[in-house]
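Only one protein chain is missing; all other protein chains are in place.
Chain nomenclature is as follows: A, B, C, D and E, assigned in order of appearance, with residue numbering initiated at 1 for each chain independently.
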């Protein structure tokens, strides 16, 4: 199975039943991303989404120094697309296509049917936020250094951070402050404002906790966890009325699963249920 | 008046002027809900909504052990509706009707024109969250044990939690984590992430505080408090522009109330204003 | 330049390059607002929005006692508009026009292309919240006394607080509690729930910090900071999909700026970039 | 079965298998509505919605002269609710409750799971439009006299016409013209602008055609027709993206129906399929 | 009164009680618009909106040849704003401010509280559609020559046509065809697809009909007609649910008007009611 997940800059492993671990693997460059990498991470998560052997995913960065330093600015500046034509409108359209494709790759983490847990450690700049905000759960470590870095290179973040951050964190003033200043902040602050839900002493402990959560999720009905992710994402930025209506349409199929009976019975019998693959 | 509020599993009392207290009263079953109960709580809150003698409501569970353990799974499994036909589409439609009716009953707490304060204590699982998230204010106690329990019985919560939780709490990662794992959590955590706005030593102290808040609200213009609830609910999941426009339409009638003059005058004279019934 | 910003109740100064400081200046009345003042603050921010010499704005109140006590109730009660006709519908329409105009003045702070940092100190009641919620960043001091005061004068707040508060703070229960009771609360609470992003010992320190943040923002590309504000505001209350699409349309123009090249180069060379006026 | 549908001012009959016919029956008053009648029509359609013996409904008015002349203004002026309190805000809230209840009764025609075909004939004023716009299909006759009558009694139509008309008719200028002038118009015009989809010589012929359409619909899979109504209503006033997503959630249950196999087989075999009750 | 409406390129007259007539008056240039003119028409309609002596407005172009030929391209090309800076992002922002201001001026026709009837005659290109689509009712003449002209000058129409046309006309294919080809079309076609609601032999007859409709509207309760316009505009591009809710909030004030009683009484007595100014 692993052979289907072979990519130069990513390690994909399966440390527990139904649990996948995706590691960004370019530690010598602080796991900075070049174009090939966001195309690959998209491919990986599209495959994980439909892989019946996967029920939860953990995303980490290789090495001790960084989850990711973000976009590989050097690579970006070489293959510069900020001017592809002498006509500003034609350049604009090339940029729009490029941004849309890049956004779509990162949104594939959000669209993955299986819950995704990101462990942010060390340098976690720019794209680190775009990506982890498209994940479901965010954990970090005592040494994580976060930054919404984009204003420092002259642009408003456009791969998802500015769209997802206001829906993820309950302090609009803080969101503006870190996005407008590109200030580096740490885990204490991230936890206080609600950007992460857990902080651990070091990367090892955080990854262990991520795997523990992933294993817990993987032990539940995959129908129930997929639905929970879908319905929370749908409702996040819609009215309550629309959320409830979509929920009814969704569950009219999903509640018919055998898993409900099995889970209820296991609950009464205090046994561990087994659920079919999804 | 009380006779109009007589129901087998609910106690409705009026501990202070303009303040109603609704108590879920099935303590021997940890206040677990069967169908009759959600139909009844809907009827109670629809009546309270228009009752001119009520300006604020407190919702609690009887006994020391639980606000509510949620759905009475045993009752639900007997009158099981997960398969009503051999045709999955016909079963689906029966389920959809059932879910919609159940959702509507709980939404009646949100639609109640008078503010509702929930006191979550002891076991507060599943429906405890669906219901309290449809209330305006949530308080809890040192011993509250919360859980978004539904994935443990094989389904995505469909009575409101997944629609309302992302609009109520400022930590999207935490929302996903507790909804996907069904993990039990306590009041410290609930306060930190913003699920409750106050934690008290025990149920007695929390109920006392809830009544104190209810009494304060009941002392204000009922036109002002009804409008405040309505406008906050409306704006919660709409654009600022739409919120402002609806606010203007609402207040063009409501600002004409005599209560504004009376409240202003009382403010200048340092007296306690009296407001007509609503 | 300053002469263009001369208004009776406002001091506008330029304490640092590209930084403007707007001070509400009616300290003998706790900086309470009468109609002329909201018309003037609107005019000031509309001018700042397009002023090429401004890249960040700090908003404070004169004197030690108050950011603002809110609406000047005495003035409001004299020029009372709660009844302009014997016909309730005609009075309603006059009120609607009045509310819409007042809302639009305060929304001009939000529409200002340059980030705005509010320093709330001392008495910060009613309009203090309407206004500061239309700003981007909110700081406060050890002595700030906040209150969503409107229910105390018999009305639901209609100049923006009820529309913006649910999108600014991650504790819906707390939002309802303070809006329904008009309870006074302090900076510790404001920080905990996410209403402000920083609390300082006294007004002097808070203003110094606000100016420091403003100066930092002013040192970045004005194209990048304007875009960051716009995209965060747009996405705040829309779906992720719509946020991403608008972002692509926005940045297809903005990424073409020379500022990206200059900022990248400065980053590599460790120099301080200079950006053209906007 | 018919006994469950007995109401003073409505005749409910079942002229064909799976087809119900609801007749407004107050011809001596041109089928004008008083409160009891809108409560009753709501009850009738809520029952029809879940009645397994019904797959399509025809709505007509008794007598030759009118579908309905609209609200019974005389009855309305006696039980006048335009002033229920000396306080404009309290009167306003009574009016809001009244309007909301009235709207909900008419919306029950739209919510009816089974398609509803209205035959507008003779006088079809005011509520005639509110009601028929909540139906799925509108037919009329050579003598139908339509009017959005409400401005003639000093008010903006508030039971649904102004919300549904812009989504039903493809000539926004015409919509404004007839709503602002209360001008009477006929079937030729109604057909041309798209308010009705068929015009027939007289009431007899129009009812016959309505029954023919209803019988056709009743011959199809009830799963398919219910879904078609639901998805068209959902998509009408939402984005294409949201419409497609809801459609996927809906059909993942509904496509599992045995009806698809039966219908396909009948199509190949040129036989008439039989579908289970819904 | 007329003196308040004096502008170089507009004639404002009051041909009937409560009826205003705005004439675009630059016939020697086919009523083509330069910047001053859209600023002026905005000022005129903002004044008409609150003018108690106005209840309906007719908008026409002076002379026989054109309603308006659209933007004065020659003037536009001289004061060209397509490049205001060597930096594409700074030019972009100047353009965005310019477009937003221009859009806001035209939207002031839509925001005018009083219904507006446009008579399109002769050449009606480009801005003629942007403007008339912001009006409520559109009439035309046998010789009207319409064109969504903008693609012929290399741009997508940005002053409102592309936003309002899909909500005004019930033939999406036709909308695309005329917008993508800039093809000239006539009144027969405009009537068939629903762009206008009436076609008259010549300008004189069309203006007479517009004045007749305006006079009819002016004879109704101004509370009712203002509300009808507002609620239709609100509902046009929102869900039915949101439309109904806003309607209830709106009418809870407006139904309290004395006009309802006066209109009802006049209806019963067959007299002509008189309504107070608004």
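To be clear about the criterion, a residue touches a chain if its C-beta (ideal position, glycine included) is under 8 Å from a C-beta of that chain, and two chains touch if they have at least 3 such contacts.
Treat the numbers as computed from the prediction; the structure is a model and nothing was measured.
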Touch with the omitted chain, as defined above, among E:54, E:92 or E:116: E:92
Candidate in contact with the missing chain, chosen from A:13, A:201 or A:258: A:258
Of C:218, C:252 or C:278, the residue in touch with the unshown chain: C:252
Of E:181, E:201 or E:271, the one touching the omitted chain in the full complex: E:181
Residues from subunit D at the interface with the omitted partner, ascending: 115, 136-138, 167-171, 193-198, 213, 216-217, 220-221, 223-225, 227-232, 235-240, 243-244, 247-257, 259-264, 267-268, 273, 275
Interface with the unshown chain - residue positions in subunit E: 73, 77, 82-83, 88, 91-93, 95-96, 99-100, 103, 107, 110, 150-158, 160, 162-167, 169-177, 179-183, 193-194, 236-238
Touch residues of subunit C, complete complex, unshown partner: 234, 245-246, 249-250, 252-253, 256
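As a convention for this text, only the chains that are shown with their structure count from here on.
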Distance from subunit D to subunit C - Cα centre to Cα centre, in angstrom: 48
Geometric centre distance via CA averages, subunit C-subunit B, whole Å: 32
Residue list for subunit A, restricted to those that touch at least two other chains: 88, 91, 167, 169-171, 193-194, 236-238, 249-250, 252-253, 256
